[in-house]
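As you look at this complex, bear in mind that one protein chain is not there, while each of the others sits in place.
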Amino acid sequence: MIDVSWGEQVVFYILAPIAVIGALGMVMARNAVHSALWLVLTMLSLGVFYIVQAGPFIGMVQIIVYTGAIMMLFLFVLMLVGRDASDSVIETLRGQKVAAIALGVGLGVLLGTGLYRGTVDLTPVGLAEANKNGNVQGLASLIFTKYVWAFEVTSALLISAAVGAMILAHVERRKDERIGQAAMMKERFLPGNYPGPKPGPGVYATSNSVATPAKLPDGNPAQRSISPILPLRELEPAEKADKHTLTGGHQS
Amino acid sequence: MNPTLADFGHDNGWIVALKVVGVFVFLVVMTLFTIWYERKVVARMQVRPGPNRHGPFGLLQSLADGLKLAFKEDIMPLKADRVVFFLAPVISTVCAFTAFAIIPFGPFVSIFGQKTPLQLTDIPVAVLLVLACSGLGIYGIVLSGWASGSTYPLLGGLRSSAQMISYEVAMGLSIVAVFMMAGTMSTSEIVNAQAKGGQGELFGFEFTYPGWYVLLLLPSFVIYAISAVGETNRAPFDLPEAESELVGGFHTEYSSLKFALFFLAEYINMVTVSALATTLFLGGWRAPWPITQLGPWVNQGWWPLLWFTIKLLILLFVFVWLRGTLPRLRYDQFMRFGWKVLIPASLIWILALAGFKTMNNENLPGWQRGLWIGGFAVILLAILLWPRKRPAPKLPLEEEVAQRPEGSFPLPPIDLQVPVSPRAKRITADREPVQ
């Protein structure tokens, strides 16, 4: 029997269900952003597991990198489907859920029993030796000597990630299509364009409501001063009538 | 003896509890104080008195504001995502507090007869804890923006996501040099590594220079300081809450104590990055040079807490000073600065430092050193001065004005002489010195 410290067991029995709940929540959440958040929970629990298993560096890395990665997922969701997106409840493939659950449980049982049988009478060795000079130093001496090839290949992986992101997400524009701030300002002051701010609604009008257009110097309403989303509404005769605001309410 | 990594994790339960509560109280008090401090300093910079009604010097102003916030109506917009809207301020607060767990306040002290380091705890990856917390803290802001169901907060949240992750990269790169010098990531040992100064010789004078990394690693400190301002969303990098563009940014829809939590988190983050800067670059809790001459007692017992707090307040003053001085950057300028200046600069600095250290470790002879440094400088200059397409020659202002098409917006003449206002004349006349 493997001797597991009391603290480690407590952490495991608290965080393992949380990690599983996070994973289930991620699959079941209707809202894509909620899914991403459940995933954060799972990843955080895994990070703590690593720390508990005497790998503080990998644990912190798990938290730092996966927060960034899930942030990216979150943004991607927001950009692709918009804020109010949620899953459609209609099943496109009949019986897909049942099959997926059955296969998933089967795979879980297979992996679980396999791992159990493989590790049931295994005694862990060498942890103290590996962390002798400190966890980070031990890691460094392996990455940068024994696994140096894998380490260098990682950088190639990073290049392909950059290229992939550029291909997916970058809309290339030619140099001359790009308008700088100076050019934009020049355009703003060209003839035919009014450079000043638009008059706010209600300016010089008899009411300061947002729905009342501003009056131009010649007395015409300035339609640009009201937001296009406001519904158009004809004034009723009573509203249209002179309220005598200019004469202090007295009928002249 | 100074605390090292091995000295942590041996505290009693009640000492741990005392320290946890101590850190918590320190942060809350620092927040209340910093809000007052900021308002007072900005006020003095703008030649006005600032808060001066509640308590001596208005010190209780922020406490009064905090209490008032509690008695304000708590509003949740109809379109808000209820759970996430509720959780976002909590995430911000928790991350802000947790990051402070590894900040060293001082050496060993005795608390009720127990000898213990004046630091909550230290772990081999202590600095990474701060990075992880600031990374998770971004979620508080982004989620609050997303969950509000409103346009301005959403824009603010998205902006801050891009901004904070960009500046987190710069921040992460800037502290690599510190790890390289100290050979550890634990904060207490980084402070210890800065304790020893070195002997230097300049023009025949022998002198001891302090071991603070701000002197040895000045570029790193500058990059860290800039990215810390970006990371905490402070002016001039306060784009997520740019009030002239986005009303309040991510916290537009928040009121009452939820808003207070965001406020608290922002100020704690400021304190945390300042404390980390103190720890990594300014020698931590150690007294600065002239004070150390007074005797060894200045770096023992509870005194270091004072030096630490003074350093912290000086850094916080810089934050306020920046806010009082600089206008907000435009978003594209801000992102360009982060990605095209800070990141390449820190990468090149890391390589240069690594090369220098390698040469020192290998004891290369002088001519080989010169060769390597020369080669590096040539490559650097080639990259910096790579010939670019020359921009079209800039016309003088008169010609540019003359080229404007007919009917353009009228401009005043360039050599316009503004006549002195008669009122101004009168004032100067009034102020003639009285004989």
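For reference, chains read A and B in written order, and residue numbers begin at 1 within each chain.
The definition used in the following text is that a residue touches a chain if its C-beta (ideal position, glycine included) is under 8 Å from a C-beta of that chain, and two chains touch if they have at least 3 such contacts.
Everything that follows uses one rule, which is that contacts and distances are computed from a predicted model.
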item: Which of "ABC transporter ATP-binding protein", "phosphoenolpyruvate--glycerone phosphotransferase", "NADH-quinone oxidoreductase subunit A" or "2-hydroxyglutaryl-CoA dehydratase" matches, in UniProt, the chain that is not displayed; value: "NADH-quinone oxidoreductase subunit A"
item: Chain not shown: contacting residue from A:V98, A:L122, A:A169 or A:A182; value: A:A169
item: Residue among B:V191, B:I223 or B:A260 that touches the chain left out of view; value: B:A260
item: Touch with the omitted chain, as defined above, among A:G7, A:G95 or A:G126; value: A:G7
item: Positions on subunit A contacted by the hidden chain, ascending; value: 5, 7-8, 51-52, 54, 57, 61, 64-65, 68-69, 71-72, 75-76, 78-85, 131, 134-137, 139-141, 143-145, 148, 151-152, 154-156, 158-159, 161-166, 168-173, 178-180, 210, 227, 229-230
item: Missing-chain contacts mapped onto subunit B; value: 5-6, 8-11, 16-17, 19-21, 23-24, 70-79, 86, 89-90, 93-94, 96-98, 100-102, 120-124, 128-129, 148-152, 154-155, 158, 161-162, 165-166, 168-169, 172-173, 176-177, 179-180, 183-185, 247, 252-253, 256-258, 260-261, 331-332, 335-336, 339-340, 343-344, 347, 350-351, 354-355, 357-358, 361-362
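Here, only the chains that are shown with their structure count from here on.
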item: Between subunit B and subunit A, distance of the C-alpha-averaged centres to the nearest whole Å; value: 25
item: Of all residues in subunit B, those that touch subunit A in their complex; value: 81, 84, 123-125, 128-129, 131-132, 135-136, 138-139, 142-143, 146, 149, 154, 158, 161, 165, 184-185, 330, 405-409
item: Complex interface listing, subunit A residues touching subunit B; value: 31, 33-34, 37, 40, 44, 47, 56-57, 59-61, 63-64, 67-68, 71, 74-75, 78, 83, 134-136, 181, 189-192, 195
